[in-house]
Each structure stands twice: as structure tokens, then as C-alpha cells.
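Only one protein chain is missing; all other protein chains are in place.
Chain nomenclature is as follows: A, B and C, assigned in order of appearance, with residue numbering initiated at 1 for each chain independently.
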Amino acid sequence: MQKIGVFVCHCGTNIAGTVDVKAVAEALGKEPGVVFSAEYPYMCSEAGQNLIKNAIKEYGLTGIVVCSCSPRMHEATFRKTAAAAGLNSYMVEIANIREQCSWIHKDIKVATEKAIVLGRTAIAKVALNAPLTASESPVVKRALVIGGGIAGIQTALDIADAGYEVDLVEKEPTIGGKMAQIDKTFPTLDCAACILTPKMVDCAQNEKIHIYAYSEVEKVKGFVGNFTVSIKKKARFVDETKCTGCGVCTEKCPQKKTPNLFNLGLDTRSAIYIPFAQAIPKVATIDADYCNMLKNGKCGVCSKVCAAGAIDYKQQDQIIEQQYGAIVVATGFNPIKLDGYDEFAYNESPDVVTSLELERLMNAAGPNGGTLLRPSDKTHPHTIVFVQCVGSRDTTDCGKPYCSKICCMYTAKHAMLIRDKYPDTEVYVFYIDVRTPGKNFDEFYRRAVEEYGVHYIKGMVGKVMPQPDGKLLVRGADLLMNEQILINADMVVLAAAIEPDKSARPLATMLTASMDTNDFFTEAHPKLRPVESPTAGIFLSGVCQGPKDIPETVAQASACAAKVIGLLAKDKLLSNPCVAHSDENLCNGCSSCEKVCPYGAITYVDKEFRMPDRTTKIRRVASVNAAVCQGCGACTVACPSGAMDLSGFSNKQIMAEVDAICR
Amino acid sequence: MSMNEFKPKIVAFCCNWCSYAGADLAGTNRLNYPADVKIIRVPCSCRVNPLFILRAFQRGADGVILCGCHPGDCHYTTGNYYARRRMTLLFSMLDYLGIEKERTRVEWVSAAEGAKFATVMNDFVKTVTELGENKRLEDLRCKK
Amino acid sequence: MQEMMKARAKELLASGEVTRVIGWKKNEFDYDITPALFESAEEIDHDFVYDDFCGPNLSKFTFQHQKNDTKTLVFLKPCDSYSMTQLITEHRVNREALYLIGVPSYGKIDVEKIKADGMTGILSIKSEDGDVHVHTLYGDKTYAKYEVTSERCLNCKSKKHPIYDELMGFEGEVMENERFDEVAKLEAMTPEERFEFWRGELSRCIRCNACRNACPACTCETCIFDNPNSGVDQKAAKDTFEENMFHIIRAFHVAGRCTDCGECSRVCPQHIPLHLLNRKFIGDINKFYGTYQAGEEVGQRAPLTNFTKEDVEPDIVAKGGKV
Partner (left out) sequence: MHNNDKEQILRSSGVNVLKCMRCGKCSGTCPSYEEMEYHPHQFVYMVEKGEIDKLINSPSIYKCLTCFACVERCPRGVEPAKIVEAVRLIATRRQGENHLKAEDIPCVVEDDTPGQLLVSAFRKYKK
């Protein structure tokens, strides 16, 4: 005999504002099996939960329905409430009458009617619920951090600090990421390398951290607490254990015409290279696309000059398989390609550069040794125009609809640094809005205007026209003066929008972590769980989740580490008991379910059955490994005989819901 | 609004990870769609058995919509790929039997697409309302 | 052919290589043939038959009468051997306990076609050299064989045996055929016309379950429609919808597994062209996911337990089904 309790929450006025909660409680009280029905202003409050607990005890309830907000909000809360009162926590169903009713309907009658239907649907389901018990699975005490920029470095350091093993995978030959390419940082104008490289060294020296540089994640299997990851260590053609990073090979290599990607192709380097002086690991790498030895077997100079004998032209990619309890995504960003913006002449003139390229041009380790020179003729630029929002807040196909967040500040930084070092240079900044929310950010921008005399122009550049004399004629609008202006510039700097790294999308697929339309990873909750992916055991660090500057990235990286540590500190995880199970009497052993199972949770056993005529028969039947099953239900539909069913979402439960809705 | 105005019964199956969250987001953003839509939460679009869809029609539903994660984004990696094949074939069969093909639909709605969820539901309810009551499946057996 | 088969069966029985033989057996009328299990040379001599009326697919019968501890000889027409292959793929029969002999089929006669021509009181039917002689209480008539050959044989998909231990006669080829023409004809109709067509057909269903019981793909231990715990069991139709549900779900359950043997339509006492439901799925699968013939080889992965990332979206149906 079912004894179901119904609890209707007002959620203040969030629900009660458009749903007649009394009428809902009354109507649902009359549903078959319901023995108790009540409403309360805040069911999730302690008093509300006590109401539920008391009713469970007093009426000996066998199942409860809470009509409230989304189960994604408080299902866990009410399950705990039920458990505290001695009711199995899976005898709880939530009718979502807030997000899916009161908030979307304005008419009280309509919303009330719908709330009643949603309530009776949940009642129909809970009547068929069965008590479930969560099983336990162990946690592998090791974390994987994917991406070795400042986000990944900080997360790895914090996790290691708590005493857990961390593997840091970076696809480039060195960790450091974008921050290593930046010259100075706003709003303090610290030297980026000076604050980053000590952290890189910490990583290298920390016994708990293992760096897999020049490596990529190939395959991910498993689930929270127990992922199995294949990491591809790409061939460097240099034995990492032997190379001392002395750099003799890079000096002697005859192939000096290789584009220097660390300097964004603004200069060249040798085919065997160490990206920059403070690289970690400080090991040479051979660029197979340019090395004469690897391309046509003619050269071998580096091998001859290497005192350590580290060069190995026959080195192969290597696959490493490792178990992890948690995975952190810190794949970062790149500036977008500007091919769609012909009007800015980026592909036409070398003197039109992106802001990241300007960082390299101004950096002491950059192509000009820190002196700002025009890339075209290596002369000192006297007039520089900055264009903001290039591709940001742009709803056309070539741009990104979002604000890239960091451009206003780094443009102010660039303008200020140039005016500081070269006071004879006029600097113009075209802006749409100057966005400076952050500690000491607006003060910083105002200093650029007030102390350094940077000309800020409210408006946008319409066209950049390279002139025969090498100048760049910039035409733009000054909206405040309501005039069109022409500036004869020596250089134009474009604040290109930033986008998630291209490796993020395939990685998301491997991790089954969701992404938004811009390829930023989705967080489990936009406000309350910002560093976790909705996929359990996957955590988000840095710009892969959304645009952010260095201080924010570091803060998020540490927050992410805290979440990982919280997970790794557990010895066992309770697993979801809503998993598939097979009725052996019905199972045909046809293997359809096994083929659609993404986790390999289904195996087959030969089992002896008693037949009606007293004989026995051996049949092949499916068996589900509950620890591996994640409860998707693919098998239940693949099964023609209906042997396979899913706890918590059984065929009968779902059909009861369908019936209740259509009643 | 006239009393006799036809209000369709719509059953929406939403996967827990993307579409149900998308429906919640539509609510959080107060995006209106008709109350005729009632959502059933399933773990994944691949949990939806064609039986459930026929059952809904049998019990008087006028339209059934299945929402899942975008292909490639399935929380369980591959669930929606199977759902996609199953539903394509099922819908094709219903069409073959002469059942209005506008009564069934699959939409991929991510957790971030609250606005899309509301738009899809508005559109689907409009389409089904225009079709009117679902008689054909019930009538299919009774030659009049 | 029949005599060769009998001789070989007796030989295998005598040698002890097999202890049981599954074949066809003549009943009261020449044309009333049923699958049968033979366990002795005498039984074979007495009842065993293989002629133009041996339509029944022996795979399902084999599945129903299989024994693990002894070997059974099964004769398979090409059609039957596709079904057998599918059953082996799905682990529904034990390959080790079977000895399979492929036999050719030159098209089976559909007695219903003769009856539909108005022939009653049929006493005997003889098929000889392309002619079919019908002897009735009221007189005799001779048909050209193609006139009374069953639809499924006229549109034969293959005369090849995907599986056998031994072959009798010549091995045939996969055939060019027009079996999707009828489906295409329905598809070309307006939805209203299709609806009327199917309403006309399905209205005749009496839920005798013959289609399911004959179907070599319907081998569930317990059919969901018989299982009182499934939530959809139907002993008798409670409402007008139930047969529709039964036929749609049955077709869906065998989609990608149905070899198109045509038994469902052959056994239907109401002559509902049920094979047109299955062929719709087969045609759609071929069109959407690439040509696939169930039962072509052991271990194939069925289209519904498979996918590609580039699969068509379900709205292709709304868009008219053109790939």
C-alpha cells in the first residue's frame, strides 16, 4: 500500500506568485496513494525540511513528491531530508513547478493547472520507485592537468601542495603558455616572465608534479575517481633525459629559416630549438617540418655537436597510459584569425600587428631585443593607432559575439608603455567602450589618458589604407566630435578577440564535457559551481571556461585545485545507483545492449535455467557491472525483449509519467 | 480567448544534462512558452523508447518532442547518436503510415540554450495546434 | 533434389553425425507444408518433402527445436540461411550443434494466389516444368508458374547461402530486384492516401500473432506484448490503438535485424502486407546509413546498434526523406 506525501513549496513568491499553491496541494492530496499534502513558503529551509521529516515519520510515508524548483537545484537536498527521516532517498521525486511552470507562465489559472499535472506526474512516478542504494567506488589519488599555461601551472602547484600526484600535459615543447609571451602585466606593470618563470621552476622541481611537455591527450575512458587516460608524447627527436639544454645544437643548426612560433613568426630560429631561455623542460626539440636530416637525411649537425648524445632522429611518438581521479582542463586561448577583416589590412601590411605580436615586438627576448621597431623597415614608429574590439562583440561570421574582456586593459598598458619609453610617439586608441571593472583597473586607464597623454577616441576604425610611402592611412569615426578623422600612422595594433584553443573541442568530446556555442567549456552552475564541468570529475581552469585576465585566471586555477583536492581527499565515491539491470528470465543474450554501451559495462554469462517442463537449459544472458554503468539507458532501448531496464527511470515509471501527463 | 480553443497535449522528453538544464534556463530567464508542454526528465535521449512515444499518442498526446544534447556533446558520449538513428527511423515509419510528420520532432538543445528551448517549444506547440487533435493513430485501425 | 536431400539426410543419420533432421513435411494437402523434425530414416521416407510449396523458413523452427547436446541437420533455402546467419550473430542458436545444408530455391508457389483466382475445392496442385496444374472438385486449371509464384520469390533478393556446411545443387547469386518498388509507390502517395491504405490493411488485423510467431527475428524469450510486467502487455485489444502499436513496435524491434524473408506476410491469415513495414525500415536504413543486408555474414553490427557522427538528422523525415 502506497503512502505518498506531497509537499508544495511557495519559494517565497517565485512559485506562489503565479501558482495557487493551496489549490495544487489540495488537488494533489486527492490523487490515489497520497495520504498527506501540504504547502510551505520555503520547503528547502530547515523548517520546511522538518515538515517533510515529521510527515514521513508520522504518516509512515513510502514516497514523497516535492513540488518546488528544478531537481537540479534541490533534489539532493530533499533526498538527504528523506534519508534523515528513515525513508530511502530514492523514494523522492521532484515536480519542477518553478523553472518549468511558475517562471514561464503569467496566468495563475494556467500555471496552477500545469503545476497540478506536473505534481501528479511525479506522484505516478514515485508510486513505482524502488529503494536504491548507492554503491562505492575507489578514488585514484592522482590528478591530470591538461594545459601548461598559468592556469594549469597554478592548479598543478596547488594540488601538489596538498600532497597529491599531478601530471601536467602541455602540447608545446615548454610550459608557460600565453603568459610567457607577454611582456608586462596590467595594472602593476610587473614583468610577466619575472613572476611566471619562478612558478614554472616550482613545477619542474616539485616531486609531486610530472610534466609531459610536447604531449597531447589521446583517449579518455572511465569516470570520476577512476579515469584512464592515454597521453601521446610526441617525438622531439631529442632524448629528454640526456639533453642538458646547453643550446649548442640550436647555434650550430644550419637551418635558420624556420619561423619562430614563440615570437609568432615575427622572426626566425633554427630547426632544432628551445622556445625561450627559461623554457621548462629546458630541452631542445627538432621541428620535423624544417629539419634537413628528418626531411631528406642530409645534415646531422646537431647530433655531431651534442656532447650529451641526446639527439635521436629515430624517436617515435610514445603512448603513456595512466589512471587519474580527477581531470583539470586548462587549455587556454588564442587570438582569432583576422582573415575576415580586410579593412584593417592585417594580411597586407606587416606594420599592422595584433596586440600579442606587439607584446613580442616590445619584449627584450623578442625579435628586436625590446626596441619597438616597425616590422617592415625596422624604423621607429612615431604614430601608432590602436583598434579595440577587433572581432569581439561582433555578431558576423568572422567575429565573436562576446567581449574578450582583457583587451581594454592591455591596450591601455601598451599605450602607456609606448608613451613612457618613446615620448615622441603619438598614440591613438579607438574604442567603443572602455571596460575597466577590476581592482585598480580604471585608475590605470585614467593614468594612460591623464599622465601619459594617450589619445582615446570614441569610435571605430573603418579602414586602414597602406600608402606607397609605407605609412598607414587610418580612417575612423570620432563619434563625440561627430567627425570622420584620418590619421597617418606608422603602425596599427589590433586588439584581436580571443577564442578557446582549437584543441578544446575534441578534448571536450573525449571528456564528454559540454561546451557552449563559442567552444568555451560549460560550468556545472554559472554562479555556484564555476570551476566544475557538469561531467563529474572534470574541472575547469582559466580561459577555457570564458575570457579572463591573469589575476582572475590564477584565482580560478586555485579554486579549481581546491575542488580537485576535495575530490582526491575522499577514499571512496558513492556511485549513482540509477543504473541498468537485466532481467535474466527475459534476456535473449542477443548482444544488442552490449554494442550500444559506451562504458563496456555489459558482459555475458552462460546461466542454467529451469524450464517449465522440469528440464534445465543453459542460456547466454547479459550482466551489468553497476560500478561501470553510468545510467544512460541506451541499452534499454536496444533491448527488444524489455529485459534491460534502468533503475530510477524504468520503463514503467516513464510510461506512468506519460500516462499522467496525457490523462 | 474562446473556451473551445484547442489546447494540444505535448509531451517533451528532455535529457537530464543538456535539454532539461536548457529548459531550466528558459525558466530562469523567464522565457515564456505554452503550458501545454509537459517535460519528462530522462537521463539521456537514448533512454527514450519508441514505445514511450507511441504510448503518449495512445493516451491522447497530440505531439511528442525529444530534446537531447547536440550530437558530439552527449554526456554519455554516444547516446544521442543512437537516439538520432532510432528516431529518424521511427518518424519515417509514422510518416509512412500517414501520421502527420509534424507531430514528432527531435531537437538538440544544450544547457546554455534556454532561448532556443523556448523558441523550439513555441514553434512546436504552434505547429501541433494548427494540426489539431491527433486522431490518425487511433483511427488507423478502424476503417470507417 | 528432394530425393538427394532424403538420401543425404539418411546417410548423416546413419553415420551418427547428426541425430535429428529439420526439414519440410507434407500434410493433408500437397500444398500444405509445415516444418518438421525427423529423427529416423523411416520418418524421412514417409513424410520428408522438398518442392515448390516448401515456403516456411526453417530457421525459426530450428530455433524453437534446438538441442545443445546433439547435432541437428537443417536444410536451408537461401532465405532461411540469411535468417539463420542473423540468429547465429545474435547468439540465438548454437552453431556447434547444427549441420547446415544449403539447398536451392527456384521460387515458391503462393496458394493464396490460386485461391484468389477463384479456385475452390482444391484437391491437389502439381508443379512441373514451369506449369502448375490445379486439380479441383469442379475441374482443372493450369497456370504458368510465374503467375502463381509468391511475391517475395518474384522479388527474390538473393539465391546465395551466406552460411552452410554443405551445399546441394548450384550456388546462386545476390539478385537484382524490385522489392522496394511497392514501398516507393506508397511513399509517393499523399499522407492521406497512405493513411487510407494502412487503415484499410491494419483494420483487418485480428491479433492472432501469427506474424510474430513465424518471424525468425522475433525470438524473444518473452515478447513484451505477452509480458504482464512490461507495462504494455496486450492480451486482447483494449483500444483501437493497440494493434498499431504492436505492428509498429514489432517492425521497430526487428529493424536492422529483419532479413526480409517475408514470413510475416506469408502466414498472415488476413493477408496484411506486413513485409511492407519491414521493407520500409530496410529501405530507410539503406538510404540513410548505407546498404545493409541483415544476415549477410555472422557478426555484423546491426544499423540500430551503430552510428556515424555524420548521420542524417531526424528532421530529414519532415524534409521529405531525401538524403
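The definition used in the following text is that a residue touches a chain if its C-beta (ideal position, glycine included) is under 8 Å from a C-beta of that chain, and two chains touch if they have at least 3 such contacts.
What you are looking at is a predicted structure, and each value in this text was computed from that prediction instead of being measured.
K.L.:
Give me the visible chains that the unshown chain touches, in label order.
P.N.:
So, spelled out: the chain left out of view touches A.
K.L.:
Using the document's definition of touch, tell me which of A:C191, A:A204, A:L373 or A:A477 contacts the absent chain.
P.N.:
A:A477
K.L.:
I'm checking contacts with the chain that's been left out. Which of A:C101, A:L157, A:C203 or A:C389 qualifies?
P.N.:
Considering the complete complex, A:C389 is the one touching the chain left out.
K.L.:
Check the options A:A134, A:I432 or A:V449 and report the residue that touches the missing chain.
P.N.:
Considering all chains, including the one not shown, the answer is A:I432.
K.L.:
Need a quick check: the contact residues on subunit A for the chain that isn't drawn.
P.N.:
Given the touch definition above, subunit A has residues 343, 389, 393-396, 399, 430, 432, 458-463, 475-479, 482, 484 touching the missing chain.
Operating definition for what follows: only the chains that are shown with their structure count from here on.
K.L.:
Which label fits the chain touch graph of this model best, line, ring, star, complete or other?
P.N.:
Graph shape here is complete: every pair of chains touches.
K.L.:
Farthest from subunit B in C-alpha centre terms, which chain would that be?
P.N.:
C
K.L.:
Rounded to the nearest whole Å, what is the centre-to-centre distance of subunit B and subunit C, using the mean of the C-alpha atoms as each centre?
P.N.:
Once rounded, the distance between the two centres reads 35 Å.
K.L.:
For subunit A and subunit B, let me know how many angstrom lie between their CA-based centres, rounded off.
P.N.:
From the centre of subunit A to the centre of subunit B is 30 Å.
K.L.:
Please output the residue numbers of subunit C that touch at least 2 other chains, ranges allowed.
P.N.:
Where subunit C meets two or more other chains at a single residue, that happens at 224, 232, 304-306.
K.L.:
Which residues of subunit A are in contact with two or more other chains?
P.N.:
596, 638, 651, 655
K.L.:
Sort out for me which residues of subunit C touch subunit B in the complex.
P.N.:
Those in contact with subunit B are residues 183, 186-187, 191-200, 202-203, 205, 224, 232, 239-245, 248-249, 251-252, 255, 277, 280-281, 284-285, 288-289, 303-309, 311-318, 321.
K.L.:
Spell out the residues on subunit B that touch subunit A in their complex, using ranges where they run on.
P.N.:
Within the complex, subunit B contacts subunit A at residues 9, 11, 17-18, 20-21, 23-24, 26-28, 30-33, 35, 38-44, 46-52, 55-56, 59-61, 69, 72-79, 82, 86, 110-113, 118.
K.L.:
Could you list, by residue number, the parts of subunit A that touch subunit B in their complex?
P.N.:
Those residues of subunit A that touch subunit B are 70-72, 96, 98-101, 103-106, 110-111, 113-114, 117-118, 121, 508-509, 512, 514-517, 522, 534-535, 578, 596, 598, 630-634, 636-638, 646, 649, 651, 654-655, 657-659, 661-663.
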